[in-house]
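Please see the structure below; I have some questions.
The complex appears here without one of its protein chains, the remainder shown in place.
Our next item is chain A:
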């Protein structure tokens, strides 16, 4: 496809046509289309619109009218947040920033004519395209599970009705029942997320159903903040949580949603609630647009977040290969700001500054017991590389853990305002 585009450009130039001259030189405002109104896409749209002060025409394509953040969705399951507190709409982006918000699916990208096709049949022309569709699941990664099974065995790895369903299932578990999580292989969205979720479910069960058990079936040797979670589980939920790692068959799990069974290395376990978090890949549209490589995710240029497949496209957030950065809302937001600057510089000639990236992920283990991990990053030729980092320590005192949790509340308010205005 990249080759096609080049040859098209070549032909146009040879013919002396001005068809593909950058819009900045022509009349009319340059056009940016953003696919996906999540942590990455909405931030990019907002920053491009805000900082170009009307010089760029920004359209945001997002099918849902209400976006539920995955971040803090575990706290909702744990009863620390209301569902409404993690719901956001696009009104301010439209009214205060002049962004055209189109509630529709992007179903195709024609990179030669630089147009995006929508499910409604309409199409949108762009000078620069930002692609931030998040993740989709890899088919057959957990044998026995597909999207048709998501009611019986929810993933809740995209927030909203799935999260609500999982919470209700946990609350309705029979006394002394078993909750099972089939954890995903790397790379996946939010590395500490499954383990924070287990903590929140343990918090609920401890109060409502203290003889219940939690079983984690995990294909990974190690996981994020492992020492901190294991210390916390021991301290707060002793005896409740078992994790089966790859040595004991955690990498060889099959599910039977109709029978509510999980088969681990051939042994059948009857479970009451089963949270299947499958292997992940870039959102479908990124594949349709030819932006992903054989890893299932999209390679990018570290300094600008441009796709390595097409310089007119920037890929952000969970869908891209961000080097050392984890897939998080914080990362997506950070990448969006670099991309926004690069897009503006390309379309309006505004100043470009060196790219800086950062991430911090807070997790809640139990009431007032918060931990965090974070790092700063910079682009190299090859990848987004880690510069420096930190992580909470085991054995920290209660006051520090409480302050860490309170900090996460401040962060949530801050990032929500930074994404949605």
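To be clear about the criterion, contacts are C-beta pairs under 8 Å (C-beta built on N, C-alpha and C of every residue); 3 or more make two chains touch, one makes a residue touch a chain; residues count from 1.
Going forward, contacts and distances are computed from a predicted model.
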item: Undisplayed chain, where the name is taken from the UniProt record, one of "DNA metabolism protein", "Sulfide dehydrogenase (Flavocytochrome c) cytochrome c subunit", "ABC transporter ATP-binding protein" or "Glutamate/aspartate import permease protein GltK"; value: "Sulfide dehydrogenase (Flavocytochrome c) cytochrome c subunit"
item: Residue of A:165, A:385 or A:403 touching the missing chain in the full complex; value: A:403
item: Touching residue (missing chain; options A:53, A:87, A:147 or A:417); value: A:417
item: Per the touch definition above, residue among A:89, A:186, A:252 or A:358 touching the missing chain; value: A:358
item: Touch residues of chain A, complete complex, unshown partner; value: 47, 51, 330, 333-334, 337, 341, 351, 353, 356, 358, 360, 372, 374-376, 378, 387-390, 403, 406-411, 413-415, 417-418
